[in-house]
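What you see is the complex with one protein chain gone and the rest in place.
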Amino acid sequence: MSKSLKWLFALMLAMLLVLAACGNNTAGDDDQKKDDPKTETEDPKDDEKEDEEEPVEDDGLYSIDDFATSKTNEGEAIEGGSLTFGLVSDTVFEGTLNYNFYSGAPDAEVIAWFDESMLYTDGNFTFTNEGPAEFTTEPYETDEYPNGVTFTFKIKDNVNWHDGEPVKAEDWAFSFEVIGHPDYTGVRYGPDFSNIVGMEEYNAGEADTISGIEIVDEKTLKITYKESQPSLLTGGVWSYAMPKHIFKDIPVAEMQESDAVRKNPIGMGPFKVKSITPGESVVYEKFADYWRGEPNLDEVVLKVVSPSTVVQALQTGEVDMVDSFPVDQFVDNADMSNVEWLGITDLAYTYIGFKLGHWDAEAKKVVMDPDKKMADVNLRRAMWYAVDNNAVGEKFYNGLRWQANSLIIPPFKDYHNADVEAPTYNPDEAKKLLDEAGYVDVDGDGIREDKNGEELVINFASMSGGDVAEPLAQYYIQSWAAVGLKVELIDGRLLEFNAFYDRVGQNGEDDPNIDIYQGAWSTGTDVNPYGLYGPDQMFNFPRYESEKSSELLAAGNSPEAFDVAYRQEVYKEWQELMVEDIPVFPTLYRAVLIPVNNRVLNYAIDYGSTMGRHELAVTQEEPFKHE
Amino acid sequence: MEANVEVKAKEVIKSPSGFSVVWRELIKDKLALISLIFLIGVTAFVYGTAIFLDQEEIVKVDLFSIYEPPGEEFILGTDYGGRDVFGQLIIGTRNSLSIAILVTLMTGIIGIIYGLVSGYFGGHIDNIMMRILDFFLILPFTMIVIAFVAIVPKYSVWTFSLIMTAFLWMGIARLVRSKALAEKELDYIQAARTLGTSNFKVVFKHLLPNVSSIIIVNMTINLAGNIGLESGLSFLGFGFPESTPSLGTLLSYARNPQTLEFRWWIWVPASLMILLLMLAVNNVGTALRRAVDARQRRG
Partner (left out) sequence: MWKFSVRRILIMIPQLFVLSLLIFVLAKMMPGDALSGQIDPNIDPARIEELRIEMGWYDPWHEQYARWVGGVMQGDFGMSFRFKMPVTELIGQRIVNSFWLSVATLILTYLIAIPLGITSGRYNDTFRDQLITGYSYVGFATPLFIFALVMLWVFGFQLQWFPTSGSVEPGMEPGTFDYFMSKFYHLLLPALSMALITTFNTILYLRNEIIDTKQKDFILLARSKGASESRVYNQHIFRNSLLPIAAFFGFEITGLIGGSIFIENIFGYPGMGQLLIESISLRDFSVVTATTLLFGIASILGALISDIILSLVDPRIRIK
């Protein structure tokens, strides 16, 4: 037996050695990395950035300003070539490959390669005339709808579906007919559609046609909206057509599951679908008749890459680029030699919300409740002062998430108020506010009691799933404890996303035990925050309303607000009001990082970029590999 | 694991009792002895120090010491929340051991009673009880545990162990039943029965002691299997919250490829701990099995 004992020990020892060796190597790598994290991001830059880069040295911190938004082109493009695009996802893509029916974000990425919007947008997310269709507007004034507007769209001549059929006005009108149809199975129908004259009657099954939509001729479409709003120009008009000649014989209720959506979808984009391996990958080939010109690449392969293997896939050139790189893995891979890192501010923010009321399902609006634990604005402000989001951004996210100050995010360049005076980390101020507001520690246990001297325990709901979700939530709890507030995770753990949204109130049944929560919003391209903070909005999770806020929100989307200066003024005021009232406070803005293989040319990620995917090219047949 | 349990059980033929035999066998088998000492040492250490360790302090997030490699301040470095891995390892080992022991004991008790009753009474009772057991066998373990985790509001070592127990008692129940079936035909049971001893007494005074040795062996081996039990669920993201460290939560940090590749100190110690604990328990179990199985005995 002693022999076998020796064997086991030897085995253990060997394992330890191997592991130790692993550790040593990688530790070495780490050190190296720290020495030259900058060289990579510096290269593509022009001189003007030079001085900004100083603070980034050595401390492992990055800033979104250090990233380019378009790929540096080095080398000559070759004729044709194939590019592999990685779709970073834990799950498969569902395969509902039509803009009118999809619901998952991965599907949108798949569709984007073969279909496109009829209207392009600029850097302010406003529709332009650069896309497959041009538009003009004219006021529409009747007694019923004094503030209406009529859009006239003209589809450009050379825009064709992949099967050679021209894209016609009826194709676009058909999208509205399908989405508005009583049998429609998707999620797209909403206020953007019911705002069309005659849409509600059609949706209720009372009318066979939508009176506000008129096909003028083969290439001209007129749509009349009841209310003219600036939001119409930032995504409020449904801009995706569907090929009527293919879908016309399929009953609306069955379209979503039809082969035209799932197996052989067609679009008008630069690439057409060649083959689909359900959930895993799609192969596209170029669509030579693309209206903006023949694409450079012969073929594009899209495949799902798990976030846990994406680094290796990039290093080995298995994928040339991805839709979005898991930012928490960037620091360890900043020196990847075969890619260039592009980065941009994401259309999203993280925030802490305070429950100030409940949802009245009858009246379909929020009702504030002055007895709520968080009803005192000074308590809310103190909690804002108590957290150091700067440190959170730097330490947890290496600067790739950073302190937020306003609920209108920086990418909305015209409207984001960078100067709004939001509280920043100041625990003394927090304590002072609490003392003044009457939240004092009466029994001497180091924890503040509420105004009546009774125990105050604030229940905090936070979602699991993100990479540092748990330490982040714990950090906030600790920060609040440091100013004397007792905050506890509800149920003592993070909530899984279904449970989280259920209890925060996605169907109006808020869990009354939740006092505060940490959430995140992806804003979409419309600056208008009404959908999240309007008094009759289900997604107004803090259940906050005030006359002032409602007024400003309404003004911000009124016909007058087509005047940018006016709208800026309104939203500036609203952002200030939110810092005053604090129904929620924004914590972090975030970066999207996209690594692109050095062989790829003509790729840009900035909002409103006119660079199309048909311009993509490669400089050599095989991707570069990381050395 | 189920099949394993059956396998081990099959070879146990006859059970001369007496702890002296067990002891002799343990002394003979140096590996088992060392394993036993290791086990006792680790258990004493983690339960001992866990009294002095402040769990809250250990799971406290520290922004300024994130991903510290092992060094003077942190023997095993820190994780992505700046939390001391060594402290988590101790508390984690304790939690994982507690779960393993709890689950083993509870499955043991349920399994023994179920198996004895089913085997002793036989006939229709046996038939019905076995069909119920079969039903538990086909239950989709993962799905139901995940559902429970979502439904149960508070999630602790206790609730977790209870949930696990509900799905793991069948192996030992089957084993005890088959033993009981064989044993009850033997003269001494028949004699006791004809003498009018109550069923309860027969089962627990006569039958149980005679099947106890295989039960002990089997439970030891189950214990080994149960140590890594919660790690799989943690890996899938349905384990304990990080504020309740376990070996599984530490291990599941390896899901992050950067941790797997660059920060071995977070997950390797926990992996080794699981490996060593399982091996040690298994070695003791093997020795025990030899002790109760005359043919394999070494002296």
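So that you can tell them apart, the chains are marked A and B in the order they are listed, and the count of residues begins at 1 in each.
Simple rule for what comes next: a residue touches a chain if its C-beta (ideal position, glycine included) is under 8 Å from a C-beta of that chain, and two chains touch if they have at least 3 such contacts.
Keep in mind that this is a model prediction, so the values were computed, not measured.
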Original post:
Given the contact definition stated above, which residue among A:Thr316, A:Ser337, A:Asn513 or A:Thr610 touches the chain not shown here?
Top reply: A:Thr316
**OP:** May I ask which residue of B:Ser161, B:Ser231 or B:Thr249 touches the chain that does not appear here?
**Re:** B:Ser231
Original post:
Which residue from A:Trp384, A:Tyr397 or A:Trp521 sits in contact with the chain not drawn here?
Top reply: A:Trp521
Subject >> subunit B residues that touch the omitted chain in the full complex >> reply: 1-4, 6-7, 10-11, 131, 134-135, 137-144, 146-148, 150-151, 224-225, 228, 231-232, 235-236, 251, 254-255, 257, 260-261, 267, 271, 274-275, 278-279, 282-283, 295
Original post:
For subunit A, which residues touch the unseen chain?
Top reply: 3-4, 7-8, 11, 91-92, 94-96, 101, 103-104, 185, 187-191, 235, 256-257, 261-262, 274-275, 277-283, 301-306, 308-309, 312-313, 315-316, 318, 496-499, 501-503, 506-507, 521-524, 526, 531-532, 537-539
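To be clear about the criterion, only the chains that are shown with their structure count from here on.
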Original post:
What residues of subunit B sit close enough to touch subunit A in their complex?
Top reply: 28-31, 34, 59-61, 63-64, 66, 69, 80-83, 150, 153-155, 237, 241-243, 255-258, 261-265, 268, 272, 276, 279
**OP:** Please give the residue numbers of subunit A that touch subunit B in the complex, ascending.
**Re:** 1-2, 4-5, 8, 12, 15-16, 19, 22-23, 26-27, 29-30, 308-309, 311-312, 328-329, 332-333, 388, 391-392, 395-396, 464-465, 467-468, 470-472, 474-475, 478, 489, 491-494, 496, 498-499
